[in-house]
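A single protein chain has been removed from this complex, and every other one stays in its place.
Going in written order, the chains are labelled A, B and C, and every chain counts its residues from 1.
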Amino acid sequence: MILFRLSEFAIDIEADRRAIDHPAAGAVVAFEGRVRDHNDGRSVHALDYQAYERLAESQGERVVRAAVVRFGLHRAVAVHRVGSLVIGDVAVWVGVSASHRDAAFDACRWIIDQIKADVPIWKNEHYADGDSGWLHPDGSPTSDLPE
Amino acid sequence: MILFRLSEFAIDIEADRRAIDHPAAGAVVAFEGRVRDHNDGRSVHALDYQAYERLAESQGERVVRAAVVRFGLHRAVAVHRVGSLVIGDVAVWVGVSASHRDAAFDACRWIIDQIKADVPIWKNEHYADGDSGWLHPDGSPTSDLPE
Amino acid sequence: MSVRILYFASLADRAGCSEECVDSPASTANSIYEEARLRHGFAFGIESLRVAVNGAFVSWDSAVSDGDEVVFIPPVSGG
Partner (left out) sequence: MSVRILYFASLADRAGCSEECVDSPASTANSIYEEARLRHGFAFGIESLRVAVNGAFVSWDSAVSDGDEVVFIPPVSGG
């Protein structure tokens, strides 16, 4: 079973949510990262995600599988969008089920943190003023870095 | 707007999920507490929740409103079931939206912890062996406490 | 003085009822509970319970008035 995938299309949260059901699961935690209308004080109206798909898929899968073992999860799934998104779209969805809420909260948080740190996906924000730029983790665009 | 409610009927997660959308929200975290098939090594097949409704509603509302202020949330909603539930049913749902994931995870966790500590709702577990008992927070039934 | 007492969870099981109206000379939440405890044989001491009067948590030494709704809150187990 594939636990991490990239999606060119809107994430079907309800289907992915059902995929993590388990009769022994007392706790389900889900995280949605959504496109919001501002970043670092700038007004955002859309963005693109680009992935190095081959490596993103293998790294993402590794992250989610590691979480299942590390936190003793019953189920876990993560999905990340690629392509063009607008305000309110779900960019990334992470859902986990566990016997208890400690493990579920910790695992969900750990997965999204690992994805943000280690999975080769990049965000290009399009601002209301017409500017745009690829973001790197300190939150600043790099397209205008000095050479 | 009411941010906490008791429900005699199955929680409509999709409707409650939509209620916490906000254009400035980059992070949505949702917790589901579900009825699981075991507790403390015993096989559970159903349970009842009972609430002192008047106080549960006011305490629950106070908890969710406090979280909105404390964590700077855009939106937050919590719903707790009362009545008879079976394995897999959602007993409690907490959803929050925030600009960033730190606040969303922390707030969602805080709300469920506060509900479990301070809102007058009690669980009666029905075990596969026919026994049943009201639970108190150490996880042990009290109906057979010494007098 | 007459007060209405509501019982929940294991207290209701032990009392065999979820509600009773009692006439009592007791004038604090604490003394109302001690009477109920004797009447029903409750296991909980007040250190394990909270008490609400008219839908709000109060301290055990709070005064209780005629017509009040008094509820003893055993440790909760929602969620």
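Here is the rule we use: a residue touches a chain if its C-beta (ideal position, glycine included) is under 8 Å from a C-beta of that chain, and two chains touch if they have at least 3 such contacts.
Computed from a prediction, not measured in an experiment: that's the story for all the values here.
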Neighbouring displayed chains - absent chain, whole complex: A
Hidden partner chain, touching residue among A:46, A:66 or A:135: A:135
Missing-chain contacts mapped onto chain A: 33, 49-52, 54-56, 58-59, 80, 91-92, 112, 115-124, 133-138, 141-143, 145-147
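Quick note on the criterion: only the chains that are shown with their structure count from here on.
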Chain whose Cα centroid lies nearest the overall Cα centroid: B
Between chain A and chain C, centroid-to-centroid distance (C-alpha), Å: 50
Residue list for chain A, restricted to those that touch at least two other chains: none
